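One protein chain omitted, others in place.
Which chain is which? They are A, B and C, in the order written, and residues in each are numbered from 1.
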Amino acid sequence: MIIIMHSHVTDEEVRSVEVKLESLGLQAHVSRGVERTIVGAIGDERKIQKETLQALPGVEDVIRVVKPYKIVAREWHEADTVINIKGVPLGGKTIQVIGGPCSVETQTQMDLSAQGVTQAGCRLMRGGAFKPRTSPYAFQGKGVEGLDMFRKAADKYRLPIVTELMDVRMLDTFLEHQVDMIQIGTRNMQNFDLLKEVGKIHTPVILKRGLCATVSEWLMSAEYIAAGGNHNIILCERGVRSFETAYRNMLDVTAIPWLKKETHLPVIVDPSHAGGKAWLVSALSKAAIAAGADGLLVEMHPTPCEAWCDADQALTPEELTALVNELRPLAQALGREL
Amino acid sequence: MIIIMHSHVTDEEVRSVEVKLESLGLQAHVSRGVERTIVGAIGDERKIQKETLQALPGVEDVIRVVKPYKIVAREWHEADTVINIKGVPLGGKTIQVIGGPCSVETQTQMDLSAQGVTQAGCRLMRGGAFKPRTSPYAFQGKGVEGLDMFRKAADKYRLPIVTELMDVRMLDTFLEHQVDMIQIGTRNMQNFDLLKEVGKIHTPVILKRGLCATVSEWLMSAEYIAAGGNHNIILCERGVRSFETAYRNMLDVTAIPWLKKETHLPVIVDPSHAGGKAWLVSALSKAAIAAGADGLLVEMHPTPCEAWCDADQALTPEELTALVNELRPLAQALGREL
Amino acid sequence: MIIIMHSHVTDEEVRSVEVKLESLGLQAHVSRGVERTIVGAIGDERKIQKETLQALPGVEDVIRVVKPYKIVAREWHEADTVINIKGVPLGGKTIQVIGGPCSVETQTQMDLSAQGVTQAGCRLMRGGAFKPRTSPYAFQGKGVEGLDMFRKAADKYRLPIVTELMDVRMLDTFLEHQVDMIQIGTRNMQNFDLLKEVGKIHTPVILKRGLCATVSEWLMSAEYIAAGGNHNIILCERGVRSFETAYRNMLDVTAIPWLKKETHLPVIVDPSHAGGKAWLVSALSKAAIAAGADGLLVEMHPTPCEAWCDADQALTPEELTALVNELRPLAQALGREL
Partner (left out) sequence: MIIIMHSHVTDEEVRSVEVKLESLGLQAHVSRGVERTIVGAIGDERKIQKETLQALPGVEDVIRVVKPYKIVAREWHEADTVINIKGVPLGGKTIQVIGGPCSVETQTQMDLSAQGVTQAGCRLMRGGAFKPRTSPYAFQGKGVEGLDMFRKAADKYRLPIVTELMDVRMLDTFLEHQVDMIQIGTRNMQNFDLLKEVGKIHTPVILKRGLCATVSEWLMSAEYIAAGGNHNIILCERGVRSFETAYRNMLDVTAIPWLKKETHLPVIVDPSHAGGKAWLVSALSKAAIAAGADGLLVEMHPTPCEAWCDADQALTPEELTALVNELRPLAQALGREL
């Protein structure tokens, strides 16, 4: 940690920073420059809060030198993590496309969805039984009944499933339904009690990025899960909030190579929520793969126009098949497979 | 709801929009302009999702005409809501300053805090027993033990208390401790299960704005609580995330008059988290009051430099007293009192 | 244009909107819904300002139905525009990589750059003689002397050149130096006098997106140039400002398919300024191409560590060659060439 002192700092103020650092178990190292005096803190800075030092008189700024995350950092774990989801690997050479509807509606819809997902060549299926909706008057999901339908449809096609957990009290139900991968949604990326709970189990977790979370905060949320003991974490970029109003969110494609450098965890992208329109899915999917993503989370519905939510962003089963076929040569050109 | 069709729309496409609207119980009203055809939907549009229509062929855009919130809207409830917190009114002519530390640390710290809050002339006290922290390695709050300490300190000075609820499973404990006002934090503004739970009780709720929530989304979260039956809601602006790095958040002062026009609920401001620095609190507090806020949530600590979190943004008891004294003439100049 | 009236609107207020519309040469079309009355304006709304109507009593909101841009809109010009830059086509099947240093420094540096660009297989060269710098104390570019050096180096390799114009007074000098493509930088996207001047000539113009310009504002700036008579416009996405601090800007990859749908103009991407780091250039370039970009603007310097500006984002000549070689199979997989 580096402490930058004000230009008119007194010797006494510098001394009190030294004393504080020492009381925190760090060594102080004072360096007097032409316009500023700087104090370097030597030791494990992860245990210290910036604010504690920032509050001292004479301190202008405090800068961290070490990254705040450790278990999820590539710095301490060089090899890519490959996660095994009931036999389907995520994070290695093969790019995985996870397809399925926004929300579980009926058994028929789920059966047709599972069929569509399989026919497109996807190996994992998504679908929401519990839906986070901006409005209390909107459809909130089929709940446990939806989990049943989803499980039944997926089992027919031997597809591992991923679905969103919003409430800690539902975790046992998820485990009973053998949900193969638990999604933590955008709005819960910093629901720390929920993160702690999924940190205690071993089911793989897809952690979506918060609407305006920095990549560092996102990795810290992953660190919460990892610190609990669950290292089966997949990061999912799904677009962030911006000033642009022409599309729902702004897909942060730069986050992909940045994450691949900073962490060993797999990174996937949700082009459906990012763009918010079916016609944008193809271009965004290609961009994601080209930038290095390990997979995609794509919305598909047997009859999009009749979907109970996000109707305008779901692909038809035929469009999903076409997408996968478009992505295959791209993956090959990038030295991967799909 | 207004449906704008593409420039090259066909009669058949227009017809299918009409059919869809009618199937949803609305009347369609087609208007052909020079460059665009428009379909107006007459009826209660709150029940319909934009996306359902947006997915239809030939549709370019769908625009809502009616606001999505109802119970919290001033349109349907003209008078200001004044909330009674154990005898202290919030939302009327009197501006309330809620003071107290970021987090509960020790009994002595809480006793000194309660004393400082009282001496400054504040009538409500804040303090966190459960802390949402970006890092799993940071101090997570004293938990239930902290609630005990807080209750004890506040009772000595007959101060109603407000503290943050993060986990639905702790609600009963909050009720047992007779927490007088429950805070829903920034990161939980769209934790819908939590909103539903506090909607079932009658304890006043401070709903903080999400880090990048629009004012409309924020009111929709308030609507969640109100729809459950709890109308004792206070909105708290605490700065939003922006591109600016010179201060922690950007206080959105425009939200204050906008909310006062759109909703009958009281609006307060947290200048401590907004600016992130003690030296900014005075200017931001004045700006908030001048813009029409009904109260402030201000961090104060008996010895800020030793605070266990956010040390650099807490005022000393003396500074809190000075702040209240500065705000009093301002309130009077605005026709209010403090 | 659609005018949404307040819920408690009076007949007189509706009437005054009708009168206003008629005075502006449009027809009014009133539609009374359950909760809101709406007035549709039929005629050419491009001539009218929203604000004129918004200021009328009883008006809640005014919504445009027609897009504000016309010459640059694909709606009125379906085929892709291909721009001929001294024989090099931009906007068709072939993807163009424009390489070169951030700024012109010396004749040797430019000669080596031109050589590197050619050897990498690029057909167009970039380089800045006039540099927009945040600080008045930073290197401001070599100016006219720099243009001379650039021209000389590029001519040796028969490379058409692109360089940034910041000041209207330098336009004649640019024309004398036969600059083949003029770049309008991020900070000047809404320097309307500059746009009007380059609208009067026929030299192709690269119009970079403003730091936080919406895609619609960007197209309106292109419309300024087009309205003057110069239709040789290339749009360049270079990352926008966001809350994220881990990388310089956030590349808005969604803008690429959006623009390809809305306009017939070519779209290129500057991965060097977007990411701000040499190691990000490859991933961002691939993402841009995959999303449908027609070209790239890539910084290359014979010895990046010695570059006088943006040293950390320039590729070496070898890295540029490697990049082009990486992009070639990708272009093919996408049905294009490079």
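Rule of thumb we're sticking to: contacts are C-beta pairs under 8 Å (C-beta built on N, C-alpha and C of every residue); 3 or more make two chains touch, one makes a residue touch a chain.
Small disclaimer: the values here were computed from a predicted structure and weren't measured.
Participant: Could you tell me which of B:19, B:34, B:175 or B:333 touches the chain that is not displayed?
Facilitator: Here the residue in touch with the unshown chain is B:333.
Participant: Of the residues B:97, B:234 or B:274, which one touches the chain left out of the display?
Facilitator: B:274
Participant: Touch as defined at the start, partner being the missing chain; which of C:46, C:202 or C:261 qualifies?
Facilitator: Looking across C:46, C:202 or C:261, the contact with the absent chain belongs to C:46.
Participant: Can you list where chain A touches the absent chain?
Facilitator: Looking at chain A, the ones touching the missing chain are residues 2, 4, 7, 29, 31, 33-36, 38, 40, 42-44, 63, 65-66, 75, 212, 241-243, 245.
Participant: If you put the missing chain back, which residues of chain C would it touch?
Facilitator: The missing chain touches chain C at positions 46-47, 49, 51-52, 54-56, 68, 132-138, 140, 166-169, 187-188, 190-193, 196, 210-212, 217, 220, 223-224, 227-228, 241, 278, 304-305, 307, 309-314.
Participant: Where does chain B touch the missing chain, residue by residue?
Facilitator: Against the missing chain, chain B presents residues 212, 214-216, 239-240, 242-247, 250-258, 261, 274-275, 279-280, 282-284, 286-292, 329-330, 332-334.
One rule holds in what follows: only the chains that are shown with their structure count from here on.
Participant: Going by C-alpha centroids, which chain is farthest from chain B? Tell me that one.
Facilitator: It is C whose centre lies farthest from that of chain B.
Participant: Measure off the straight-line distance from the CA centroid of chain A to the CA centroid of chain B, and report it in whole Å.
Facilitator: Roughly 26 Å, centre to centre.
Participant: How many Å are there between the centre of chain B and the centre of chain C, using C-alpha atoms for each centre?
Facilitator: 39
Participant: Using the touch definition from the top, which residues of chain B touch two or more other chains?
Facilitator: Residue numbers touching two or more other chains: 212, 241.
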